[in-house]
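Inspection log for the structure reproduced underneath, given as structure tokens.
Removed: one protein chain of the complex. Kept in place: all other protein chains.
For reference, chains read A and B in written order, and residue numbers begin at 1 within each chain.
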Amino acid sequence: MAPPAPILRMKGIGKQFPGVKALDGVDFRLLPGEVHALMGENGAGKSTLIKVLTGVYDIDSGEIELAGRPVAFPGPQAARQAGISTVYQEVNLCPNLSVTENVVIGREPRRLGRVRWKEARRRAAELLGRLDLHIDVSAPLSAYSPAVQQMVAIARALDVDARVLILDEPTSSLDKDEVAQLFRVMRRLKEQGIAILFVSHFLDQIYEIADRMTILRNGRLVGEYLTSELSQVDLVAKMIGRELADLERLEDRPPAREGAPLVEADGLGRSRAIEPFTLTIREGEVVGLAGLLGSGRTEIARLLFGADHAGTGSLRIGGEPVGLRTPRAAIRHRLAFCSENRREEGLVPDLTVRENIVLALQAARGWTRPIPRRRQDELVAKYVSALNIRPADPEQPVRNLSGGNQQKVLLARWLILEPRLLILDEPTRGIDIGAKAEIQRLVAELSGGGMAVLFISAELEEVLRLSHRVGVLRDRRLVAEIDNDERLTTGALMETIASGAAS
Amino acid sequence: MTAPAPAPASVPASVSPGRRLLGHRLFWPAVILVALLMINPVFTDGFFKVELKDGHLYGSLIDIVRFGAPLILVALGMTLVIATRGIDLSVGSVVAISGALACLRISDLGDQNSAGGVLAAAGVALALSVALGAWNGLLVAGVGVQPIIATLILMVAGRGLAQLITDGQIITVNSAPYKLIGGGYWLTLPFGIVIVLAVLALTAFLTRRLALGLLIESVGGNAEASRLAGIGARGVILTVYTFCALCAGIAGLMISSNVSSADGNNAGLWIELDAILAVVIGGTPLSGGRFSLGGTVLGALIIQTLTTTIYSIGVPPETTLLFKALVVTVVCLVQSPAFRAKVFHRRRRPAGASPVAEEKVRVSA
Partner (left out) sequence: MTVATVPGRRVRVPRRYVPVLVTAALFLAMFAAGGIRYEGFATGQIILNVFIDNAFLLVVAVGMTFVILAGGIDLSVGSVVALSTMVAATLLKQGWSPWPVMVLVLLIGAVLGLGMGAIIHYFEIQPFIVTLAGMFLARGLCYTIGTRSIPIDDPVFTAFAQTRIDLGADMWISPGVVVAAAVVVVAAYTLHYTRLGRNVYATGGNEQSALLMGLPVARTKIAVYTISGFCSALGGLVLSFYMLSGYGLHAVGMELDAIGAVVIGGTLLTGGSGYLFGTVLGVLVLGLIQTIISFEGTLNSWWTRILIGLLLFVFILMQRLITARRR
């Protein structure tokens, strides 16, 4: 059976940002009446592709055709008028307005400038009815659950005859029933001939709803596949970027360790973030966390550090039960956490390298007990040279440093506290190869010196090279804990990520 | 967003001394101050002359510092508050309350010239100021009210409190020790200047010698990163609002002592605006983070010199406000990244600018 003509076709799309090729010759097509998943890890180019498609960015090369005619949108507004509507992850509506208004605002039915509320309510109810949603449209949006708000956003998107609907991670804050409700709506829209571009980090959801998928990696097209013809293992392999056959066992695997349990999490969890998990980290042990983007890796780290409050479960540190309400409390128990989001959750960009390095130590001492300047200079000098931070000028504002050096500054901040557990969330992302190798070497050294490390990385090889044990995450669940012995390969890890069970 | 931000402009390692001077954050405030001062000799003979009479220093320059002393004090406290991304609108009211309470206590004294009684009165006034500051700090840090709103409450109610203390009258005192605070001399210097130097030294000690400054700049520069680094932002915020009110309280003593009376209605009127202005001119951004005590002192001196200059060149003094409006606008425009981007970087590629624009939207939400 011949597929219908694509409603949307993108050919050879290229987009360059300073220093990075975000998209390089990407082809993409969307058929009417299908749900098409766009897959890829961090930096694959998914959001850039969506932004190019909706006119947020213009393209450097390539062409876009909508219903057979070439188009170029100057902005999201123009794209929407042409029938391409987008619903983002965080619902971009006004919670203080009524449901009706959120659906019709900007296009309210009017007579002589006066908004006809009755007509507006009728139209909103009708649009929501198309999605099988029958709610009080005059109530404020904030009275409803995130799922309903998501539907309202979709209803708004459909108000202008949408032919293409882009759903960018719509399910990330929904629970199971809400997802099911959303999927019912998506199926219904599909029947009405609307093409849906769907982005989600949840593999189960992709396999449940998507007919077809396009995989990107590092700004390039990997391929377009029918969901029914691509196994989950193959999908993960294509996203992460190795063919299973290519993967060899790594030589320099760390020897197993038998320390006393340091951190024991029992049933720790937080709704809409991570299912309750049980995890033990021993002294001197490197525990790797492997999983796709959005699988709950960061959420585990934040719960252990007290950055978020756990909804369930308990935590013991060195055998003592503790309740970590704040990072401050965690630091007092000598835990440390390097966030993956250096810019927003790590550095204070205005401050100097020295000030950023001594910040956590100073915070622990309180402002009335300053660290003598000479001691500061010694500490900073020691870590600037030990971690090879460049430029080696402690009085340089940290914003002037490159990503890799900023990461090392953050590491130094925590190392001077001599933590018992160091949590590293993607410490090597977005930094150059040299710095990456240095950080990996450092982790091995620290663990050799008795420090426990929780090492989170999207790169499986890195996880395997450094970890004694690997926790595997999938769809916000810790699905397996595997000892890193000779049987464990990146291939085996990928299969676990894909299937959700230890192999 | 996976779009990487443009690489930060790195500062070349070798900068010529001239450029370093130009790039120093106090350079422009200093230039403005000097330029303003240079206008004066044209209209006032012997403007720069400072002479010693009866063991006291006299001269226009000394007067500028002396009359500017309360503003410098309030502005110092305001600097720390603004550095945490806050604002304190209530300082004017605290000035009035502190002066009113001190004068009330002194007027009740049997012997208004007793040093102990005056000290006790000043102590009570400052203690109340500290309590008011702690109230502001609790609202901001504890309850989580926006600073501008939280301090608005005391700004409104404080004037009433001050009048309640003075019973709506202007309390006049006749106390030599109290007069010393705002109008007296000590070791040739006007006592007000001595107090300013002492408070400045104390502030510098707390912030730069002790580690309060680092924590303030960290909280104001990146609140979430500070939380994850284990900084107890609440304590820091409470401290700065309390300190700010203490500074305002001292300024209140100084103002009421200078005129030997307390006026609940007019003491410290508009001083919050002048103080904010001084801080902004001094190069501490309203968005928090890095602060400069020296800049604030310069900023306050600029405002005082502006007032003096307007008097001396014979322009009606009422127009000072016009100049201030002009200065606020110019300083804020120059500090605004959007203004700089729009005016100075017109020719930059629009494609490169769009991710930046997106980030801004996110910040303002």
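Just so we're on the same page, contacts are C-beta pairs under 8 Å (C-beta built on N, C-alpha and C of every residue); 3 or more make two chains touch, one makes a residue touch a chain.
Bear in mind the structure is a predicted one, so any value in this text is a computation, not a measurement.
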Could you tell which one of B:Leu61, B:Ile106, B:Ala141 or B:Leu154 touches the chain left off the display?
-> B:Leu154
May I ask which residue of A:Ser61, A:Asn96 or A:Gln192 touches the chain that does not appear here?
-> A:Asn96
Of B:Asn113, B:Ser312 or B:Ser336, which one is in contact with the hidden chain?
-> B:Ser336
Have a look at A:Arg69, A:Arg114, A:Lys176 or A:Arg374 and name the one touching the chain we're not showing.
-> A:Arg114
Absent chain, residues of chain B that touch it | 87, 143-146, 148-150, 152-164, 167-168, 264, 273, 276, 280, 286, 316, 318-326, 328-329, 332-333, 336-339, 342, 360-362, 364-365
The missing chain sits against chain A at residues 76-77, 80, 88, 92-97, 101, 105-106, 108, 110, 113-115, 117, 134-136, 138-140, 142-145, 156
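To be clear about the criterion, only the chains that are shown with their structure count from here on.
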Computed distance of Cα centres, chain B from chain A, in Å | 43
Taking the complex as given, what residues does chain A use to touch chain B?
-> 17-20, 22, 42-48, 56-58, 305, 307, 326-328, 330-331, 337, 339, 343-351, 355, 358-360, 362-371, 391, 396, 399-402, 413, 430
Which part of chain B faces chain A closely enough to touch in the complex?
-> 1-11, 13, 209-212, 214-215, 217-218, 221-222, 224-232, 236, 239, 289-290, 351-352, 354-355, 358
